[in-house]
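After the structure tokens below, expect a handful of questions from me.
== subunit A ==
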Amino acid sequence: MSTVLWIIFYPIIAFAIGVILLGYGRKFNARVQRRYGPPIQQVFYDILKLMSKRTNISHGWMHDTALVMLLGGTLLTLYFIPVPGFDFFSGYGDFLVVMYILLIPSLGMALGVGETANPNGSIGISRALQMLAGYDIPFALTFIGMAILAGTTNFSEIIALQQAEGIFGWGLMTNPFLGVAALIALHGMMGEKPFEVMVAPHEIATGPMTEMGGKYLGMMMIQHALNVVIELTIYINLFLGGAANWASYLVKLFVLMTLILSVNALFGRFRVDDAVRFMWKVPLVLAVIGVLIIIL
Partner candidate 1 sequence: MLTEPVALMLLLSVAGVVLNIILYRLQSLQMIVSFLVFAAMLALNLQLYGTIGETLVLPVVVFGQAMSFAVSPLAFYFTLMITSITLLTVIFSLESLRGKACTQAYYLWLFLKTFGMLGVVFAADLLTFFLLWELMTWGTFFLMQQTGGESFSPAKKYVVYAVSSSMLLFLGIALIHAWTGSFSFREVAAAFPHMPEGMMLLVVLLMTVGFAVESAMFPLHAWLPESYASTFTSLTSYLSGISTRMGIYGLILLLFGFVGHELADRFQLIGVINLRYIVSIFGALTIIIPTFTALFQHDAKRLVTWHGIGQGGYMILGIFSANALGIAGGIFHIFNYMTYVTLILFSIAAVEYRTGTSNLNKLGGLIKRQPVAFLGLLFGIIGLAGIPPMNGFVSKWFIYKALITEGYPFLAISAIIGTLGTILSVYKLIHNIFLGQLQPEYNEIKEVPFLMQLPIWVLMLAVFATGVFPGPILSLIAEIQSSFGLAPVPYTMTGVDPAAGTLDMLVITTVFIGGLLLAWIVFLLGHKRRHVSQYQNYAAGHFLDESIPYNFNYNFYTGFEHIFNPMKKKVIARTEVAVSSLVEAAGDYLRRIYTGNLATYAMYIMAALVVTSLFLKELI
Partner candidate 2 sequence: MVNPIMLILIPLLTVFLINLVNIKWPKFSAGLSFLAIALTTGMAFTLLPEVMQAPIEVVIAGTKAPIGINLLIGPLGLMLSLIILVTSLLVSMYSFSYISDERKGMYSGLFLLLIVGSLGMVMTGDIFNLFVFFEILCISSYILVAYQRNEHSLEASIKYLLLGSIGSLFLLISIAILYRGLGTLNIADIAARVGELPPSTRIAAAAFFTIGIGVEAAIFPLNSWLPDAHSSAPSSISAMLSGFVIEVALVVLIKIVFSLFAFAALFWLLAVVGVVSLLIGEFAAYRQENIKRMLAYSSIGQVGLILFALSLGTEAATRAAFLQIINHAAAKSALFLVSGYMIIRTGSYQIADYRGIARRMPVSGFVFFLAVLSLVGVPPLFGFFSKFSIVMAAVSSGSTGATVLTGLVLLGTVVEAAYFIRVLQHFYQREPAKAVTAARSERGAGAESSIEAPIAAMLPVLAFALFLTGGVLLLGSITGLADAAVQDLFARLVSVLA
Partner candidate 3 sequence: MINEVELMQQFQKEFPESQARIKRERRIEVLLPAGRLYEFAVRIQKKLNFQHLSAISCVDWIDDGEYELVYHFWSYELNVLVDAKIRIDRENPHFETITDLWQPAKFFERDIHEMFGVVFEGNEDLERYILTEWKGPPPMRKDFVSRDFAHRFYHYKDYEPQWLTEMQQHSSGGQDE
């Protein structure tokens, strides 16, 4: 019975956490720029305003289905990541499955944006995919390293292993190289400032979101909120020993978010190929060293 309840309410809880995290992010950025900054629930207002827009334009049936695929894919990924109290689905798909399901939303968005026939959108998508190739290789290598270390690819088993020895059992502690590499790759995955090549308002008119108005942009922002939660939770599960209870889970979420936001607030944006070169230099080398330590 509790799993059915979880299945119904878990997306809503995750959405709420995501919105608050994003609002906190905008407040954090404002305060770094010595501005007062919007209220924490600003993102919620934005989403509500977007969803309540009277006229919405779409560029074809694929534009709509792609948006549905975008949000649907993210919800799918949400269910497969174990969270304290709810890891029912992770018995049916390990983190290899999660790594691939993560690609469904980006593919969905890419198709939808392609359908809008706007070159800004296409350039945005081509940059997003190049960035994907950039950060996903070190990220995947850290996954594999942890899997070989733990001997299994199942999420809940990895968490159980880490929690067995308390704080020193965390992925970050047992293999710091992989932990740090994954952190940098996570930064790229979140699309935060130095690697924010996709939504580059000054260069390509908010990239993929150029032609997304009204409820389309609303759905993308909902997806972005959920995505933030997913990515952070993956990192927590693999490297910060998962979360025994919701309190430690929320604390870890906010600490990690602050860490990323602090980097985001200070940096300008890389060019695409420089961002990818950076991703294939620093985190990849760290990950390789980490993996070598494990297998030798």
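Keep in mind how these were chosen: all candidates are chains of the complex that A comes from, given by their letters.
Keep this in mind: a contact is a pair of C-beta atoms (placed from the backbone, for glycine too) under 8 Å apart; a residue touches a chain by one contact, two chains touch by 3 or more; residues count from 1.
Predicted model, so just to flag it, every value in this text is computed and none were measured.
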Please state which of the candidates 1, 2 or 3 is in contact with subunit A in this complex. 1
Mind listing the subunit A positions that touch candidate 1 in their complex? 11, 51-60, 62, 64, 67-76, 79-80, 89-94, 96-97, 100-101, 103-104, 107, 110-111, 114-120, 122-123, 125-127, 129-130, 132-133, 136-137, 140-141, 144-145, 147-148, 153-154, 205, 210-211, 214-216, 218-219, 222, 271-273, 276-277, 291, 294-295
